[in-house]
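What you see is the complex with one protein chain gone and the rest in place.
The block that comes next holds subunit A.
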Amino acid sequence: MASTSDNGFRTRLGRVRGLGSAKSGGAHWLAYRMVAVLLVPLTVWFLISIVRLAKAEHADAIAWVHQPVNAVLLLITLIATFHHAAAGMREVYEDYIHGKLARLIAIGLTNGAAILLAAASVFAVLKIAFGA
């Protein structure tokens, strides 16, 4: 009896048809990977920069962010980091939170927090970069 469900006569398409669509799962997976690849050089650059700013006075830190190259790289690093953090936390929730509503709330709150923190940090960088 059990063998009828996985008999070899059905095509691959036939076996998955009707089980629900993947929707944008592929795009989400790929974006998570591409941002992760991007973060490898960016975070290494950021870490080296931060180490050099370890004993920085305010003026030193401001001067560093003032450099256009640093400001641009910092903005990309921040946006990529918050995207990656939200995507990663979502995977954790999807694995461990079994209640549908609780999972949805956790993902929503995390995405909201990520957007808020990304906006605040990007604004801070722009404020320094434009010399306020």
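By our rule, contacts are C-beta pairs under 8 Å (C-beta built on N, C-alpha and C of every residue); 3 or more make two chains touch, one makes a residue touch a chain; residues count from 1.
Following the convention adopted for this analysis, contacts and distances are computed from a predicted model.
Novice: What is the protein name, per UniProt, of the chain that does not appear here: "FAD/NAD(P)-binding oxidoreductase", "Nitrite/sulfite reductase", "Sulfonate transport system permease protein" or "Succinate dehydrogenase cytochrome b556 subunit"?
Specialist: "Succinate dehydrogenase cytochrome b556 subunit"
Novice: Please identify which residue in A:16, A:37 or A:72 touches the non-displayed chain.
Specialist: Final answer for the missing-chain contact: A:37.
Novice: With respect to the chain omitted from the figure, which of A:13, A:54 or A:101 is a touching residue?
Specialist: Result: among the candidates, A:54 touches the missing chain.
Novice: With the missing chain put back, which residues of subunit A would touch it? List them for me.
Specialist: Residues touching the hidden chain, for subunit A, are 1-2, 33, 36-37, 39-40, 43-44, 47, 51-52, 54, 56, 58-59, 61-62, 65, 81-82, 85, 88-89, 92, 117, 120-121, 123-125, 127-128, 132.
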